[in-house]
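Contents: one structure, followed by commentary.
Note that one protein chain is taken out, while the other chains of the complex remain in position.
This part shows chain A:
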Amino acid sequence: MTTASLGLSRDDRPILIAALFILVILVAGTVYTFARFGSAPLLSPTYLLQQLQIGAFLGIVAAGMMMVILIAQIDLSVPWTLAAAAMMATSIGGPLAIPVGLGVGLVVGLINGIGVAYLRVPSMIFTLGVNAVMRGLMVAHTGGYAPQTAATDLMRMLAGDRTLGIPNALFVWAAVSVIVTIILQRTALGRYVYAIGNKEAAAYLAGVDTRRVTVICFVLCGLAAALAGVLLAGYSTKAYQGMGDAYLLPSIAAVVIGGTNILGGRGRYLGTLIGVVLIVLLNSVLSIMDMPEAGRQVIYGLVIIFMLLVYGRGERVTS
């Protein structure tokens, strides 16, 4: 039976396979814990919600990253945008903390967008430079030590507390997801994003202001990273050096595992969502198994390669 006969489009197949793989991880992890400890923590809602709460930060970063990958660019400035937003938010404090944190993301996104769209510097290298500058600014600002300032109550409430038993961070993630889905599926901007990812010259000739759209995508990515930073600072009650380092590669991996083409123009947000859940669950199963860091890295890499071999293969160049 081919995928076409199942009524699946090219974009649905990765999502379905990734979802199946999540089930495999859950079953394998449960079999392991049952055999070893006689319990099944992976199936308890409390544990799953807790894992998803941690996953929300990655999910928000990945949502922004997806906007940028869809237009065939990449944003390597995420780690220090995230950290800078968190550090600025905690050091300003008070009611302005969150707006200032998000403002950092907005400004970084704007600079990235202008550099990539108007100066035509490859995003790979421009955002790398911006990341280095942000790191430099933060090192100079904090003196290289962990900042002593603490997150505001609102930040802690958004990231750490629960409403009706569900972590607030999940609501924020859900809100971001709804916004991104609406942008991608219901607005002209979303159409432009896919058009640019497929062929920027064609989109330009069709009358799209491709440079403005590029800037908007980078701004959204910067905002998402900043939001994740603000929340992460709230969750751990403070900002710290290198807090964003663990989010760059997993966010790219989540987007790609979800079926978004790294060359842009193709992919659905649902896939990114599934990709994030897959990575989060994989991480938690590996930590239940007490896997040393070496094994984690190897398995992590092999899973990405395996998933892409199943459905992420490109087409052969023949003309």
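Assume contacts are C-beta pairs under 8 Å (C-beta built on N, C-alpha and C of every residue); 3 or more make two chains touch, one makes a residue touch a chain; residues count from 1.
Assume contacts and distances are computed from a predicted model.
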item: Which of "Protein-export membrane protein SecF", "Autoinducer 2 import system permease protein LsrD", "Cytochrome c-type biogenesis protein CcmG/DsbE" or "Universal stress protein UspA" matches, in UniProt, the chain that is not displayed; value: "Autoinducer 2 import system permease protein LsrD"
item: Residue of A:V139, A:V178 or A:A206 touching the missing chain in the full complex; value: A:V139
item: Per the touch definition above, residue among A:L42, A:L102, A:V219 or A:V256 touching the missing chain; value: A:V256
item: Residues belonging to chain A that touch the chain removed from view; value: 74, 76, 115, 118-122, 124-126, 128-137, 139-140, 143-144, 199-201, 204-205, 210, 242, 245, 249, 252-253, 256, 262-263, 292-302, 304-305, 308-309, 312-319
